[in-house]
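The following block contains the structure, expressed as structure tokens.
Removed from the display is one protein chain of the complex; every other protein chain stays in position.
Up next is chain A:
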Amino acid sequence: MAEPLKQQIAEAFVEPACETNRAKSEAARKKGCAKPLMPGAAAGGCAFDGAMIALQPIVDVAHLVHAPLACAGNGWDNRGSASSGSQLYRKGFTTDLTELDIVMGEGEKKLYRAIREVIEAEHPAAVFVYATCVPALIGDDIAAVCKVAAMRFGTPVIPINAPGYVGSKNLGNKLGAAALIEHVVGTMEPEAPGPTDINIIGDFNLSGELWQVTPLLDRLGVRVLGSVSGDARYRQIAMMHRARVTMVVCSHAFLPMARKLEERWGIPYFEGSFYGISDTSAALRRLCALLVERGAPEDLLARCEALIAEEEAKARAALAPYRARVEGKRVLLYTGGHKTWSVVSALQELGMEVVGTSTRKATEEDKGRVVEIMGDERHMFDNMAPREMYTLLREARADVLMSGGRSQFVALKARVPWVDVNQEKHEPYAGYVGMVDLVRAIDRSVNNPMWAALRAPAPWEAGAVVAAVAPLVLAAVPSSKTDFEDC
């Protein structure tokens, strides 16, 4: 592994801003936070995947994957980040390295030509070149190719050095964000930086989630200057250093980026979430408080409170009709991190019972919040094997599973409703309106009459009760409407 990359990875592991990290002993911290993967029992994405996820939502960039076909070919056009502008980010660009390219050492030349072709064809704001396992192994100097190409073609060409084998998806998130800090942030200046310009990091505008929140920000006069990377333009990344406050949305992986923005450019950051009513309100409060500290007009605080009061009331009113439909339903939450608790209180408020919540990827603070909201630790669990989850659901110990796509079929095959609350989901659930959408989705799912039909025994199963159609009583047969006797 190249020295700079090694160093970057080591740095990622000693992240001082990370609470999980701070809570560790010196020795444990040195080991790093990436758990060693167990061959035969690993299912997550690689570092390249993580870097791609972090950066691909930047809409006007050509994302070029320097790799044999699998890296881009098996993974393109599979995420729901929405764009209000360019659709370039959705195109799959790859160098499609062949055996001959690799054997003959043609990788660098092919990459250079590919960069030229993509610039000529698409006129992107920038080209992001993703390193992957094979070119890293054969020693392609991607950084050098990018540098030469950028000079020749007059378009920024940014190397993203996160080959798959270096680690997990989470590490890839960090390496992707680090590349932005190293190569992009601070390279352009906004026309009119304002006292309420902010950065949002860690939101990918999946299914338009960011847009469930930006109308609130608009009403407060807060402008999203920089975004990593939901609905972001390249210029917004380049101008991030002029924002007044950074909000990190539910992601430890992006803390290092926020911390570097603070170190280099003095931008304070906070962690917040737009999932759930109380979380959304808390995030808005914190955001406005920090902005005022940094020179925004004082009245922002009062306006923020008024907005919160109005929106919370609206959301509660919109949720009320669903109460009768979801009350008493038992929910099993299998997400992780802050979602462990952030939607729990909202569900409880509607009379739903959360029978369990997974504390994967959750910090001690997250776990504390679970106890605070749910009374005790009995409902917390860490991981659950699919088999166990299937059994639990098949025994009807929960009415609905809320989780990510991987456990979808565990629930469905157990004949239990499932609501997607992770990143691949097709419906946005952010902010106040998103909470209403989420409850609507739960209602639609748990109250679908299909489940009863599905759980009913087949005609050939013992004890099958199939309502027989009442046999005809001859005496009741009315005479024919038309007289045919004389045909």
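The working rule: a contact is a pair of C-beta atoms (placed from the backbone, for glycine too) under 8 Å apart; a residue touches a chain by one contact, two chains touch by 3 or more; residues count from 1.
We adopt the following convention: contacts and distances are computed from a predicted model.
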item: Name per UniProt, for the chain absent here [options: "Amino acid adenylation domain-containing protein", "Spermidine/putrescine transport system permease protein", "Tetronasin ABC transporter ATP-binding protein" or "Nitrogenase iron-molybdenum cofactor biosynthesis protein NifN"]; value: "Nitrogenase iron-molybdenum cofactor biosynthesis protein NifN"
item: Options A:Gly105, A:Pro215 or A:Gly351, residue touching the unrepresented chain; value: A:Pro215
item: Selected residue (touches chain absent from view) among A:Lys169, A:His183 or A:Arg235; value: A:Arg235
item: Of A:Glu191, A:Glu298, A:Asp376 or A:Glu395, the one touching the omitted chain in the full complex; value: A:Glu191
item: Sole residue of A:Pro163, A:Gly272 or A:Pro428 that reaches the chain not shown, by the stated touch rule; value: A:Pro428
item: In chain A, positions touching the absent partner; value: 60, 82-86, 123-125, 190-191, 207-208, 210-212, 214-215, 218, 223-224, 231, 233-236, 239, 412-413, 415, 426, 428, 433, 440, 444-445, 447-450, 453-454, 456, 458-460, 464, 466-469, 471-472, 474, 477-478, 480-487
